[in-house]
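If you scroll down you'll find the structure; I have some questions about it.
Excluded from the complex is one protein chain; the other protein chains are retained at their positions.
Chain IDs A and B follow the sequence of writing; residue 1 opens each chain.
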Amino acid sequence: MIFKVFFTIFFIIFLGFCFIFYFDFSYNKEDKYNKLNSMVLFTNSFKISFSNAYSEDNSQLQNKPYLFHKSTNHMDFIYVK
Amino acid sequence: MLNKSFYSFLFLMLFTHRSKHFSIFVISIILVFILSSVMFISTSLSKDIQYTLNSQPDFVVQKMKAGEVIDIDLSLIEKIEQIYGVKNVTSRVYGKYFFKPLKQSFTIVGVDFFEEQNSKNLKTLSKKLDMSKFLEKEYMIIGSGVKKLFDKFKYDKSYFFTTPLGESIEVEIYDVLDDTTSLLSNDMIILPKELAKIVLGLDEFKASDIALNVPNELERANAKVEIILKDDNLRVISKDDMKSYYLNLFNYKTGLFLVLYIVVILTFLLILYQRYSMINSSDKKEIAILKAVGWSIKDILKLKVFENFLVAFFSFSIGIILSFIYIFVAKAPFLMQIFLGFSNLDFSYELTPYIPFGSIVTLFIFYVVPFLCVILIPVWKIATVDVIKSIK
Partner (left out) sequence: MIEVKNLYKIFNQNKKNEFTALENVSLFIPKEQIVLLKGVSGSGKSTLLSIISSLQKPTSGDVIVDGEHIAKLPDLHASKFRNEKIGYVFQDFNLINSLNVFHNVMTPLIVQNLSKDEIKAKVINALSLANIKHKKDEFVSNLSGGEKQRVAIARALVCDANILLFDEPTANLDKQNSLKFLSLLEDFKKLKKTVIIATHDSIFEQSNVIFETINMQDGKIV
C-alpha cells in the first residue's frame, strides 16, 4: 500500500514534467517571434503596453522601476474638456 | 547498505511520519512555487524582449523644448540622410488618444501602408489581409485590448475619432491583432500615417520623431554626434539605452525577489532546525532506538537524508510544475502586473514557455542543500552525543 502511494506521487511528478516538456516543445515559438518582430518592424517602434515600459516620449531618461504605476500623458488633458 | 530492505524501511518511515512531513511539504511547495514563478516569468519576458528588441531602430531622434518632447520637423530627415552610414531614415507618428467613456488612453501609431516592407509585415500579422481592398479606404487595425473595449461600448465595425480641431472622423476596423503580439499591440490602434497625424493633431510637415538605422556598429557613436549637431535641442536615444533599461528593470525585480528569498528561506530553515532539535520529539527517541539496535551514525544519517531528500524533491518538483502551469498556461494573472506594471487595458498575453535549466538546477541546489544540512546537524547530534539521554 505504501509503495502504491509513493509510486502514484512519482508518477504524477513524471507526468507533470512530461507535460512541461511537451508544452515547451509544441509551442510555436518561431511563429510568435516572427509576429512580434513583424510588429516592431511594422510600427518601427518597440512599445510595450505597460506602465513599466520604456517611454520614449518622456521628458526624463531615467530608469523607472516600480511595482504599480498608472501611466498618463500630457495629451490626455486636451480631451478632458 | 543501500539494499532493497533499506528502501522499504525508508518508505515505511516516510509514510509513518507523513503528518509531520506534510506541513514542511506544503510550505516547501509554496516557497518553490513563488521563487520559480518569478524565475520563469522574468526569463520568459526578457527572452521575448531580447528577441524583438533587435528589430527596433538603432536610433530615435527627438526634438526637445523646455525639457519636453515636441513634434519634429520632417526637413530634418534629408539632413540626417546625408550622414555617412545612416540608413532607413523614416518619420514616426504616434501618440495617445483619450477614450472618454473609460478615461483610458489608446496608443495610436501611424504606418505607411503603401510601403512594401510594411505590407510584408502586415501579411504576417493579419491573416485575412486582402491588400487591394485594404488600401482602397482608410482602415484601422486594432489590438485585442482595444477590441474588447470597443465591443463593450458597441463600436463593432468603426469608431469616431475626435480630432484636436473638433472634427469627427469615422474609421472602419479592418482587423484585430491576436493575443500573440498583445505584449506590444494590446492598446494599439494602427492608422494610415496621414490620418494618424490628423487624429493626433500633428502638422502635415511634422512627425512625433525620426527613426533610423546605423548598420555598422563602429559608426554608431559618430553618427549620434553628427545627428545632434544637425539642429538645436535634439535628443538621440539609442537601442542600447532601451536594452539596458529593460535589463535593469528585470534585474531590479529579480533582485527584490532574491532578497525575499533569502529572508523567507532563512526563516524556513530556522523553523526546520527548531523542529528537529525539539527536546520531546519522538523523532529523537526513534534515532536513539535505531542506534541501540545496531545502526551506525552513518546508517541513521543516510535514512534521514534520504527521507528528507524525498520530501524536498517531491515538494520542489510539484512547486516547479505548478508554477509552470501558473505562468505559461494560466498566463500569470498577478505576477505579470508586478513585472510589467499597470496595464492600461484588459490584458491577455501568452508568455513564451522557456525552461531555464541552469536556473532550475541552481534553485534546486540552493534549496535542497541547506534543507538537508539543517536536518542533518540535529540528527547527527542526537545520534552521537544524546543517545543515552534520549533512550531514558
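One rule holds in what follows: contacts are C-beta pairs under 8 Å (C-beta built on N, C-alpha and C of every residue); 3 or more make two chains touch, one makes a residue touch a chain.
Source: prediction; values computed, not measured.
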Contact set (omitted chain vs shown chains) is B
In the whole complex, of B:K147, B:K253 or B:K291, the residue touching the missing chain would be B:K291
Among listed residues B:Q117, B:S282 or B:T362, the absent chain is touched only by B:S282
Absent-chain interface residues of subunit B come out as 1, 3-6, 8-9, 12, 16-17, 282, 285-286, 288-299, 384, 387-388, 391
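Rule of thumb we're sticking to: only the chains that are shown with their structure count from here on.
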Rounded to the nearest Å, the gap between Cα centres of subunit A and subunit B is 5
Residue set of subunit B touching subunit A in the complex reads 11-12, 14-15, 48-49, 51-57, 60, 62, 64, 67-69, 90, 92, 94-96, 98, 100, 105, 107, 109, 111, 117-118, 120-122, 124-125, 143, 145, 162, 164, 177, 180-188, 190, 200-201, 208-209, 211, 237, 241-242, 245-246, 248-249, 252-253, 314, 317-318, 320-321, 324, 328-329, 337-345, 347, 352-355
Interface with subunit B, subunit A side, in the complex: residues 2-3, 5-6, 9, 13, 16-17, 19-21, 23-24, 27, 29, 31-54, 56-59, 61, 63, 65-76, 78-80
